[in-house]
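Omission of a single protein chain aside, the complex is shown with its protein chains in their original locations.
When the chains are written out, they are named A and B in that same order, and each has its own residue count from 1.
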Amino acid sequence: MAVYERAWRPYAGRLTPMRRRFLVVTRYALAEAFSSRLFTAFYAACFLPSLLALFLIYISHNLALLEQLGLTREFMGGLTLVFFRLLFLWQAIPGFFLMAILAPGLIAPDLANSALPLYLSRPIDRRDYVLGKLAALFLVVSPPTWVMGLALFLLQAVEEGGGWGVTNWRIGLAYLVGHLVWILVISLLGLAISAWVRYRPAALGALFALLFVLSAFGSAVNGITRSSIGDIVHLTRAIASVVQHLFGAPTSSGLPVAVNWLTLAVVGLLSIVVLNRKLRAHEVVR
Amino acid sequence: MTLDAITLRDVSKFYGEVLGVNRITLDLKPGLTGLVGPNGSGKSTLMHLLTGLLRPTRGEISVLGVNPGDPERLFRIVGYCTQYDSFPSGATGLSFLRHALALHGVPAGEADRRCFELLQQVGLADAARRRIAGYSKGMRQRIKLAHALSHAPRVLVLDEPLNGLDPMGRAEMIRLFKELAAEGRFVIVSSHILHEVDAICDAVVMVHGGSVVAEGQIRAVRGEITSQPIQVLVRCDRPRAIAAAALALDHVVEAKLLDDGASVLVRTRDADAFYASLTGIVIASGTAVESVLPADESVDAVYGYLIGQPGVPT
Partner (left out) sequence: MSSARWLLWRRQAWAVARHELVRSVFSGRIVPVLLLVAMPLSLAGLRALFLPAGQRLDLGHSTADFAQMFALFHLRFVVFFACAVIFAKAFRGEILERSLHYSLLAPLDRAVLVAGKYVGSLIAAWLVLLPATAITFVLFHLPHGAAGFRQVLSATGASHLAAYLAVVALACCAYGALFLLAGLYFSNPMVPALLFLGWEVATPFLPPALKALSFVHYLSSLLPVPPSLGPLALLTRPVDPWLAGFGLLAATAALLVLAVRKARRLEVTYAAD
């Protein structure tokens, strides 16, 4: 009978708790993203609209400076709903480009290089993998969008006083919910496309094609049917309408906001279905 | 440029600031040549340069008088089995070879006949119509070999061709390489498994860190390494007598009795002189000799000496 000396000892150190294990995937995804100097520079540039807004809020409450600049308090009276809606747009556009740059490269290279079985042979499952990638997008896009937006809203509320924050609570809500919905839908869509097409260039093209072509298609359907039915597939208009509704402003879509919410929900669900189908730990014979 | 040799003159290749191969000068003759070196030593870069998949940053290359930058002429005489384990998506073994032959201008009927011959030759006739993506690693290696052989080239460049093959497959392929070399072709085989190259090659080129550290027939290369005495293993019934007599010779630096009690390992600076003296020693001591073997004239040992990690004689 063979006798084996037990020389092997399992690792007995501290482990990352299971509920936070997906953040390991996030950490590596973030490291990969910020390894590009170009991306880091673009990321820094994404804060510019918010910084400009910060400057405007600051000077609008600095009477001495306004006087020096030859401006009156009324000049800055526009720091209201319109100002915050414009700021939202100028945060959302760079946020979209951040997601468009990052999302296609998060899953496609793992599939193209058959790396998924390696991930899934560790103690993480497919849900953790997707959650990890999603968290990477969320952590990257949040600071220049809703985090800065809410901070500016609070700053304006504090500076303005007199219940401004309470009166304009919808602005805060729109920043939080609007950006979160925008980030969630585009992130899920980007990850699903990344999983579907396997190659980063194709994934980037597909993401833009889906948004541009579907939007153009939606507009063409509206034109041809002389209705607003095309807005069902007009993803950017659906998001815009939801955000406008959150701000309490008139919506740009001719459809009820509930239909716009439904469009976003369907896109999100379809993306999850695609991710579920495509992320498998086996080689696909082509 | 010689029309019957593969020559590289002062060839270097940089990948940006990273050096791939450095000032390589080589003359390769017909027969089986082994290109050996560890992973990342520059073997594949050298093969890519020979086949025009990479352009040298400086230096000149000629393959039987053809510049590798002229694919039209080069690939009439060269077949290259690369290290890449990837294939056009959706290709079957048959369609893969058929397309290769079509690019050589072979008419469809003739191409089909040749495809089946090739598939037979590499043992894939039964899998001809199956998708390559579903092949095992060994089968993919075989189909790449068939691709390289498809136009019966004079020069075959094979990058790690035995990877993934089972022992039977390896033996078959080694036999095939030897046959091709015996026909007067140039068969250049890279490997990091040194004993494999030792077993099949007429000559070796040893690469390390992008430079050629030695080239030629392995025995001659070993003879050139004067800093390391040559080791000769003598198996006999009286190893002590042989060891004592050997130590009396000027060129013998060490005689070591091995644990089996029937062998002596002699280290000498002059192997030829030792072999000449050994006959006299054996007769004088009345020893029955079972075998006399060079213990470190293997690619493994020579490579170890050259890159500073002495090989262990076996």
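Here is the rule we use: a residue touches a chain if its C-beta (ideal position, glycine included) is under 8 Å from a C-beta of that chain, and two chains touch if they have at least 3 such contacts.
Every value quoted in this text rests on a predicted model; they were computed, and no experiment measured them.
S.K.: Could you tell me which of A:45, A:220 or A:265 touches the chain that is not displayed?
M.R.: A:220
S.K.: Touching the left-out chain: which of B:100, B:119 or B:162?
M.R.: Residue touching the absent chain, from the options given: B:100.
S.K.: I need the residue numbers on subunit B that touch the omitted chain, in ascending order.
M.R.: 15, 48, 51-55, 71-76, 79-80, 82, 84, 86-90, 96, 99-100, 102-105, 147, 151
S.K.: Contacts of subunit A with the missing chain: which residues?
M.R.: Missing-chain contacts on subunit A: residues 112, 199-202, 204-206, 208-209, 212-213, 216-217, 220-221, 223-227, 286.
Going forward, only the chains that are shown with their structure count from here on.
S.K.: Counting only Cα atoms for the centres, state how far subunit A is from subunit B in Å.
M.R.: Those two chain centres are 54 Å apart.
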